[in-house]
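What follows is subunit A.
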Amino acid sequence: MKYIIIGACAAGLACAEQIRKEDASGEITVFTKEAYLPYSRPSISYLLKGAVKEKDMYLRKPSYYAAKRIHFVRDTAITAIDTKNKTVKAGRKAYAYDKLCICTGSKPFVPPMKHVEGKSNVFCFLDLASAKAVKAAAKPHTRAVVIGAGLIGMKAAEGLSKICQSVDVVELAPRILPSILDQKSSKLVKNHVEKEGHIRFHLAQTVSEARSKGERISSVVLNSGEVLACDMLVIAVGVRPETALAEAAGLSVNRGILTDSKTMQTSQKDVYAAGDCTVSTDMLDGSKKIIALYPNAVYQGTVAGAQMAGGSQELGGCYAVNAIDFYGLRICTCGLINAAGEPYRDKVRHSGEAYKRLIFEDNRLVGFVLINASQNAGIYTNLIENQSDITALEQDIFDTPSLFMFDKAQREKRLKGAL
Partner candidate 1 sequence: MAVNYIPRRFNIVRDKERCIECGCCVRQCSNECHYFEAGGTTVLADSTNCVACHRCVDLCPTSALRIEKHVCDYRENANWTPQYQQEICRQAASGGTLLSGMGNPKPYPIYWDKILLNASQVTNPSIDPLREPMEIRTILGRKPEKLTVERKGKAITKMPPQVVVETPILFSAMSFGSISLNAQKSLAMAAQNLGTLFNTGEGGLHPDLEPYTDRAIVQVASGRFGVHKDYLNSARIVEIKIGQGAKPGIGGHLPGEKVNVEVSNARMIPEGSDAISPAPHHDIYSIEDLRQLIWSIKQATGNQKPVSVKIAAVHNVAAIVSGCARAGADIIAIDGFRGGTGAAPTRIRDNVGIPIELALAAADSRLREEGIRSQISLIAAGSFRCSADIVKAIALGADACYCASAPLIAMGCHMCQTCNTGKCNWGIATQRPELTKRLNPDIMHERVENLITAWNHEIKEIMGGMGINSVDSLRGNRLMLRGIGLSDRELAILGIKHAGE
Partner candidate 2 sequence: MKRVYAKEELCLNCRLCEVYCKTAHSASKDVLKANKYETPAPVSRVTVYGDKLRSAAVNCRHCENPKCVQACITGAMTKDPATGIVAVDEHKCIGCMTCLAVCPYGCITTGRFAIKCDLCRGETEPACVKNCPNRALVYTDLGGAQE
């Protein structure tokens, strides 16, 4: 059996590992357009701020891949998929597959701006190569401008603030981290980041054009007319699923690649997809969305791998769970954090920099936002995932969650580990 995986990040690696678990002899080839073996994408901002070394970013040791006989083809972009003849092409070279998994991930979204394209001090911030470029370019006297206050933009801004003279963040939305934080918690985080990181925010703004000196941008103009000096422009507005290959091969795509909700198979037999490039069904409200988060990618990759190698594991529910920190402020969110109105209810407990918001639907927990209050958050996640009846809990759900939330039988089960 010949397995080909396109993309060597979270989903791709999980897929390859799962195939090897199920199929000891099959031939596994992973194509990556990057120059590196699988590494931790989310670590790039930590590399930027010097909290992690490049050698510690690699997810596995090279010897591991040799032992597992997972073959990587690096610096090789797949240019086409021929589902009829079951081959993928990298330029003129063609590779045959029996089972294929597309784990192409995301591509950065670049909003239309005047006089930005082609300038030498404009960067994206998505992979190791771009992170290295940003790190090389960031100097103590640099005045950096980051466009986008989502997860990537904020982490880039945090990293840059440790190096650069100043960091300005421009965000279209009226609040920072709109995808993972509600309004109140967003404000709390913004205050903290402004205080600790001396980052200036320009919310509900866009960069309309850039002014350059030669090859380099020297300042940017916001749509309010304000002009920000700029020695370095990092574009981190957001990401979109990388679906070009799939579309060209005639697979069903709607924003992301569409897959079977249990097997991760695409509209084409023997072609699977997993990770950020796919559309997921949120188990909590049934909506179709892109859940571009690491644990989800690993989960989908694992299921796709199992299915490709003839295993029986199927995809259960997908939901968003995310943990991140900014200048020591710990943020942990899960589920439907922006759900509002019927049938949802929420409860908030807020004191100082600790913030706990729980979102309920009927007698179930469907989401949480925890800031500096994330102790044992996994137990909440577990309640969400299992859609547990919270009225059966033996202690206030707002207390620090622990085993003693559950009745004796449940506790015993968990302590004895027969789950």
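Keep in mind that, in the parts below, a contact is a pair of C-beta atoms (placed from the backbone, for glycine too) under 8 Å apart; a residue touches a chain by one contact, two chains touch by 3 or more; residues count from 1.
For anyone wondering why these and not others, all candidates are chains of the complex that A comes from, given by their letters.
Bear in mind the structure is a predicted one, so any value in this text is a computation, not a measurement.
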| item | value |
| --- | --- |
| Complex member in contact with subunit A (any copy), out of 1 or 2 | 2 |
| Parts of subunit A lying in touch with candidate 2, wherever the complex brings them together | 10, 14, 40-43, 46, 51-53, 56-60, 294-295, 298-299, 302, 321-325, 330, 332, 334, 374-379, 381-382, 401-404, 408, 411-412, 414-419 |
